[in-house]
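Only one protein chain is missing; all other protein chains are in place.
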Amino acid sequence: MRINTGVQSPLGLGWMRLQQNRMAISAAIVALVIIAAALAAPLIAPQDPNEADLFRRLQPPVWLGGEWAFPLGCDGLGRDILSRLIYGARISIFVGALVVLIASVVGILAGLAAGYLGGWVDRVITGLVDILLGFPYLIFAIGLMAMMGAGFQNIVLALVYKEWVVPCRIVRGETLAAREQDYVEAARALGASRSHVMLREILPNILSPVIVVATVRMAHVIILEASLSFLGLGVQPPTASWGSMVSEGREFLLDAWWVSTFPGIAILVLVMAINVFSQGLRDAFDPRMQE
Amino acid sequence: MTGPFLPPLLAVEGLTTIFPTRAGPARVVDDVSFHVNEGECLGVVGESGSGKSITFLSILGLVRPPGRVSAKRMIFAGKDLLALGEGERRAIRGRDIAITMQDALTALNPALTVATQITEVMLAHGRARSQEEARAAAIEMMRLVGIPAAANRLDDYPHQFSGGMRQRIMIATALACRPRLLIADEPTTALDVTIQAQVLELIAELRRELRMSVVLITHDLGVVVEQADRIMVMYAGQIVEEGACRAVIEDAAHPYTAGLLASMPSLDTLDRPIHPIRGQAPLPGPMPAQCRFFDRCEQASEACRIEVPLRPFTDGRTARCIRLKEGSHG
Partner (left out) sequence: MRFGKVVERFIGLIPVLLGVSVIVFLMITLTPGDPVQIMLGDARSSPEQEAALRRDMGLDRPIHERFILFIANALRGEFGLSFFHRRPVIEVIGERLPATIELTLVALILALAIAIPLGVIAAVKRNSWLDRLSTVGSLFGVSLPGFWFGILLILLFSVKLGWFPVSGRIGFSAEVRAVTGLLLIDTLLAGRLDSFWQALRHISLPALTLALPMAAVLTRVTRSSMIEVLRTDYVLFAEAKGLRKARVIGLHALKNALIPTVTVAALETGSLLGGNMIVETVFGWPGLGRLVVEAIFSRNYPLVQAAVLLYAVTYVLLNFFADILYTWLNPKVRL
């Protein structure tokens, strides 16, 4: 614990504000619990998520006369819904995190290069960004998935191809502004190399908006992955993913509402937790956005 | 000038407006009492943040939450403003008391035509019975404030006018219902020097023509000197000096007023250096129990570490300084 000097750094102030935001903290806890469950899936899932048993077909949740071994009931193949939810969380979180991570790295590098180097580098990157912005997100992803074929790797690729544009635009704008700042001028005057100025001087100073946006984008990517899986363009069966679970449950809407409903609630809860937390981050660390 | 036997048009007693701040409640207007006579021009002088604008927004009932306004008495034209409901307060705004703001560019709505903005006041207060009547009156008003080709420009948007013309349009809007009191808040600050004089002249002319009272709020003593009958100087939410214009200018009683006069460039100061007041006005927030000008006053002493009351001393003048003794001054 450092001695409180009475003068708070902006970062320290931000942390303080975040800690006081009870809604954001609870949201973070909810998201962390889901992430932990996903990581520990083999340990905590009560059943094998892919073990089918037609005798248990569409068995209802425990409070509707099911059994405790299958608390949320079973799907059309008699697989345990809770276990599939826990394993499905892995896909949502892994795709969300991986896409945002790769996209952030690519976007930051491209944005720094475009903003700092300018010239033809900037023109090429900005041109590419403009073109990619010309596609509605889901349509771009659907088009690519249709061509590349379904599968985990292709989902990540299809989403990254467009997602990097978001951090790239932010970083480019911030870099353009940072270029004129004293600390950058000073580093340049001292003879620092271009890569040093970009990565060591500018990057640390513009990282916080990128991180804040990355959290919102992760929520967005999770919905996109679920949408693609719902359409059958995502992770292929029998691997459990929340989107495909909702889709599979459509057939049984009349007599087994739980098959579709629970995975949908799971998506909603995770995405909303991330969104609320991200809102808290923005309120705490970006005073410009505060009212 | 009206005699002393006539009741004032506006009389305010103990007006206090409080805004909550991080440091605690700030008395942005602190126990302010004053009056405006019929046909009179009262100059209200102070630096920005002294509470002079908020004082009059409080009287109009335009202070927004979380700001809170209280007063012992607030009488306008014989009516007790404190006893009126929101609807009756609104009926007075724009009809009997009008205000113009510092910058017409921000005070006029960019998305509405000049015609809409002038006629709506008359229609809202029943001064015109139809659109046509209101338009005719608006054209007349625009002529009165000196806008050339008024009839052709009625349907233009504010951004299509020059800065000086916009200021005139705002004045025309404020005066559309021929109010009895015009509050002109920094009417010249946003303008070029050459246009400043024109606008001041226009306000003086309209005051004579429409026989209204004017409150001239400004940070520039020079503006007040030529126009005002009386002056009221505000500092950190309080009145620090008040009296007849000439008397105050010639012999300031409060060190702050003296400081303002000394920092004013004019012809007779060419041979002596301009002398700005040192330091800065205190930020809004809880104030220590001492003279609020303490930190900046060149004559401050330990005796000033008390709440200094506003005291009358001579010729109906008042000031807030411990060095004044009754009748000792002037």
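So that you can tell them apart, the chains are marked A and B in the order they are listed, and the count of residues begins at 1 in each.
Simple rule for what comes next: a contact is a pair of C-beta atoms (placed from the backbone, for glycine too) under 8 Å apart; a residue touches a chain by one contact, two chains touch by 3 or more.
Predicted model only: the values in this text are computed from it and were never measured.
Q: Which residue among A:Leu54, A:Ala69, A:Ile211 or A:Leu268 touches the omitted chain?
A: Among A:Leu54, A:Ala69, A:Ile211 or A:Leu268, only A:Leu268 touches the chain that is not shown.
Q: Where the complex has a chain not shown, which of A:Ile91, A:Leu109, A:Ala219 or A:Val235 is the residue touching it?
A: Within the whole complex, the residue contacting the unshown chain is A:Ala219.
Q: Quick one: say which of A:Pro49, A:Gly107 or A:Gly243 touches the chain that got left out.
A: Reading the full complex, the residue touching the unseen chain is A:Gly243.
Q: Out of B:Ala23, B:Leu112 or B:Ile306, which residue would touch the omitted chain in the full complex?
A: Looking across B:Ala23, B:Leu112 or B:Ile306, the contact with the absent chain belongs to B:Leu112.
Q: Going by the touch rule given at the top, which residues of chain A touch the chain that is not shown?
A: Answer for chain A: residues 127-128, 130-140, 142-148, 219, 223, 226-227, 230-233, 243, 246-247, 249-250, 253-254, 257, 260-261, 263-264, 267-268, 271-272, 275-276, 279, 291 touch the chain left out.
Q: In the complete complex, the non-displayed chain touches which residues of chain B?
A: 57, 60, 62, 90-95, 98-99, 101, 103, 106-112, 120-121, 124-125, 157, 159, 170, 173-174
The rule is simple: only the chains that are shown with their structure count from here on.
Q: Between chain A and chain B, what distance separates the C-alpha centroids? Give it in angstrom.
A: From the centre of chain A to the centre of chain B is 55 Å.
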